[in-house]
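Complex shown without one protein chain; remaining protein chains in place.
Think of it as A and B in the order they're written, each chain with its own count starting at 1.
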Amino acid sequence: MLVQNFPFFSIVLAMFSGILSSVLNGKQARNVSLGVIGSTIIMSAAVFFWCLGNGESYTYMMGHFPAPWGNEIRAGVLEGLTALLFSVIMLLSVLGGMRHTFEDVEPSKVNLFFIMIDLMLSSLLALIYTNDLFTAYVFVEINTIAGCGLIMIRQKGRSFSAAIRYMIMSQLGSGLFLIGLTLLYDVTGHLLMSPAKETVASIEAAGRYEIPMLVILAVISVGLAIKSGLYPFHSWIPYTYGYATPTASAILSGLVSKGYIFLLMKIFYRVLGQENVIASRMVNVLFLFGLAGMIMGSVHAILEEDTRRMIAYSSVAQIGYIYMGIGLGTESGMVAAVFHMFTHSATKALLFISAVGLYEVSGEKKDFRSLRGAGYRNRLAGVGFTVGALSMVGFPMLSGFISKLLFATSALQSPHKMMLTLIGLAVSTVLNAIYFLRLVITLYGRAEQVAVKGKQRCSFVFGGAIVCFILLNLFLGLMSQPVVRAITEGLEMFD
Amino acid sequence: MKGNMILLLPVVLPVLMGAIALGGKGFRGNRPLLLGVVFTGLAGGLLSTLLAVTGEAKLRLWQLTESVEIGFQLDGVGRFFAVLTVVVWFLAGLYSVTYMTHEEDESRFFGFYLIVLGVLIGLDFSGNLITFYVFYEMMTLTSLPLVLHERSKEAVSAGLKYLFYSVAGAFLALFGIFFFTAVLGDLTFVPGGVAEAASFRGKEGVLLTAVFCMVVGFGAKAGMFPLHGWLPTAHPVAPAPASAVLSGVITKSGVLALIRVVFFIVGPEQIRGTWVQQAWIFLSLLTVFMGSMLAYKEPVMKKRLAYSTVSQVSYILFGLSLLEPTAFVGALSHVVFHSLVKNALFLTAGAVIFQTGWRKVEQMRGLGRVMPVTLGCYTAASLSLVGIPPASGFISKWYLAQGALSSGCGAWTWIGPVILLTSALLTAGYLLPLTINGFFPGGDFDGRELEERKLLGKEPSWQMLLPVLLLSAGAVIFGCFPGPLLRMLSEIAETVL
Partner (left out) sequence: MNQILLCVPALLPLAGVMALLISGIFGSRRETDSGKDLMEKYLFWYVAALTLANSLVLWRLILWSGEGESLVLFRLYGELKVMFCLDKMGKVFAGVISVLWPLAVLYSFEYMKGEKRKYTFFSYYLMTYGVTAGIALSGNLMTLYLFYELLTLATFPLVLFPMTKDALKASRRYLYYSIGGAAFAFLGLVFVLTFSITGNTAFLPGGILDLGRANSRRNTLLFIYLLAFFGFGVKAVVFPCHRWLPLATVAPTPVTALLHAVAVVKSGAFAILRLTYFSFGTEFLLGSWAQWTVMAASMVTILYGSTMAVREAHWKRRLAYSTISNLSYILLAASMMSSLGLAASLCHMVVHAFMKICSFFCAGAVMHQTGKTYIYELDGLGRKMPITFGCLTVASLSLIGIPMFAGFISKWNIAGAAFACGMEGLERFGSWGLLPFGAVAVLLYSALMTAVYMLTVVIRGYFPQISRQAGGDLSRPGARQNTPDIRQGNLDPGWRMLLPLVIFAAVIIGVGLHSQPLTEFLMVIGGEGA
């Protein structure tokens, strides 16, 4: 089938367009990028619907080397869906932050920026589709490099130090991940997921290598947790998201960290075996870290005055939600976590992009108080931000509500963690409300001195991106049923 | 609406006239017209009350909620209080004609004065506890403007204090009303009480608490300790006719309330010998003694009379609290006597203020030279209140003491009479010095000041003098010929005890 080739095509297409862009100028590179992302959307959609229609996943051999030597790609419902959503969000982020991209980046380096976007896309797709741990590692590194590039390309103020921080923490994470991989290879002798899982199962059945297996689990989890910014390892997040160019912030916070989480889930399900993970106490650790992240991220955000850093800290909290869902150790908890991954991607990107729109009309100051009245000056961005904020707070009809609901209902199935989860959810909602709604009120408060530095009309592209984001949010909030069903089906296909 | 519509007349007529006096625009500067309206109301009230009390009647007005009915019902106690009220009201109204010339806003005063009359008649005619409560609350609210009348800072704060105490009392009582509604459902007054011990099984504690709340709550209007504080504040600031009726009639509505609750709803048997009765006796005796002591120490005339009221009304409460027929008769006769006497005394005090501006007792030396007739009335009334035979106070106190001795209430049988006697001595001590100093100012009294102010022989006008005369004469005459009254009261006592 042609469709079965699409995952591979999309990865390779993104990669080669990056190479191609290096010889193009900025505008052309942009067009190429957009084209690639657009085609990725189509291809991912095709893969998703094909898998959904057939009700099965498939593995795709690269070249003609079968396992255990070859390199494999695996595509199922969940992979297709994730790839689809990620590429949609990527497209919207790029479009929404377009003008800023051209302002922030030196004209001669614009094509570099789009190279990084292409590489980022391809590495994300690879992380999603791969069935091979080593490929995963390679793309983790590519992803890191692309990420650094995206942060650094702004070349202003603190973006260097932000990039360096990101680099160091990311390397720490990938290092740990690599160690985990090595150990796993030592124990099982496989790098492909499916055979590795069989070996792990037999090892577990025999009851050998208990400690090494635990170490592997811990090291991989922690490594990926660092990279996705779980609470105690979150220190790089506010810098990175706070000082990069908007598109980069949106992509980094919305997609990159989710890519790692997706990888972690995939490893849990497809290599280590979900039941083994639950049996070890690792889930509890993740649960507690997640819970702590939910609360502490929000507390930090409340204390923060710089809007974008505030949103960044909110990401810490939201990632905490996801890990909490994973940590519940139930099927429905995992569904909730995946759904929240989508929610957060869509919402956080929306927040970053609309925040940009608001900045533009308020004199580009950092302090959130300078945004007073911005909601009147750029109405669409104001609405976008409000919708995003409400979604994060868990307002019904928006996607955040559904994730909250899923978390809460799944918490009921694990009696020991139930109360903690529920109280955590409620408290974190209150905290979310405090900083997000403070901002929303500021947006609609009376501006003392109207800082209309060029009351530009928001561009058509920007407006379109915001509208699409809002619609995406509403879609996830109102039509969640099919999405959740697809996620459940996809998770079942993992086994 | 079913029943004898005549009952409605004495309630509606004064209220209507009062509303006309309040709302009519033409009364400013047209005093005769105003007085015409007022006396239509007063006389109409008097006549229609007398007409109404002759018949035996019931009247159901309407259902307030499905369980609560507003309705009138005439019985001995109601007749007794209604006639007393309307007579005293008429006399004090007559007095006001002159007195109010030196106050502002006459039409407001008379308007509310009439409305309160209507409400009080309604209170006396009430056929069940809810109706009673309705009128009780209205009485508080409509009498409030009388206290506030002067609008000075003191008057307003006194008015608020009056309001606070009255409403607090009413709400305390409301607790009991809620309770009895919940248990009994129907709260129509029945002599001897509607409650049966069976319906309170297991809730005796709550029952007694509820009764106690009602005793203390309704006791507020009667100036019983601990809610007596409003009386000495509110009376002195109100215009004299207002303080006269406040003290002489409105405090009695607290008494009426307790009679209704204890003898017509709860039934004396429910509380005989319980801690509620003990507490009630204790509180009333404490108030008797305390009121006299405070009156004795008080230099301002009207305040002194107010404390005296505190003390005297608690005589009545003491009589009721013994739950004994003789004491009951004594209590009700004291209602009449105290009402007449206290009105006479307050009106005298008002006359003094009106004519001379004197407010403190020590200023009134030589009053006998200014207004000998008035002071004579004062003396007669005072003697009656002290209880010198044959004046009326003696009769009631005699019955009270006798009732106490035969009540079988433990130590109270002798503590009560002792305190009554002590209080009588104190009463003499705080009332009679004015008589003595007034008529016999002593050798060192310099009468020139009186001459300078042209005060000698300056009796008030007949409208003021006549009520004082009638009231004090009544106080003496009832003492000489108490027979019919006591017979009537004994009949009432027989039905309820």
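Basically, a contact is a pair of C-beta atoms (placed from the backbone, for glycine too) under 8 Å apart; a residue touches a chain by one contact, two chains touch by 3 or more.
Since we're looking at a predicted model, the values are computed, not measured.
Undergrad: Considering the whole complex, which of B:33, B:167, B:473 or B:488 touches the chain not shown?
TA: In the full complex, the listed residue that touches the missing chain is B:167.
Undergrad: Going by the contact rule already stated, which one of A:348, A:377 or A:404 would touch the omitted chain in the full complex?
TA: A:404
Undergrad: Specify the residue from the set B:5, B:51 or B:182 that touches the hidden chain.
TA: In the complete complex, the chain left out is touched by residue B:182.
Undergrad: Could you please point out the subunit A residues that touch the chain left off the display?
TA: Those residues of subunit A that touch the unshown chain are 379, 390, 393-397, 402, 404-405, 408-409, 412, 418-419, 422, 425-427, 429-430, 433-434, 437-438, 440-441, 444-446, 477-478, 480-481, 484.
Undergrad: Suppose we count only contacts with the excluded chain; which residues of subunit B make the list?
TA: Looking at subunit B, the ones touching the missing chain are residues 62-66, 68, 101-104, 130, 133-134, 137-138, 141, 144-145, 148, 150-153, 156, 159-160, 163-164, 167-168, 171-172, 174-175, 178-179, 181-183, 202-203, 206, 209, 353-354, 357, 359.
The rule is short, and it goes like this: only the chains that are shown with their structure count from here on.
Undergrad: Quick one: subunit A and subunit B, Cα centre-to-centre, how many Å?
TA: From the centre of subunit A to the centre of subunit B is 84 Å.
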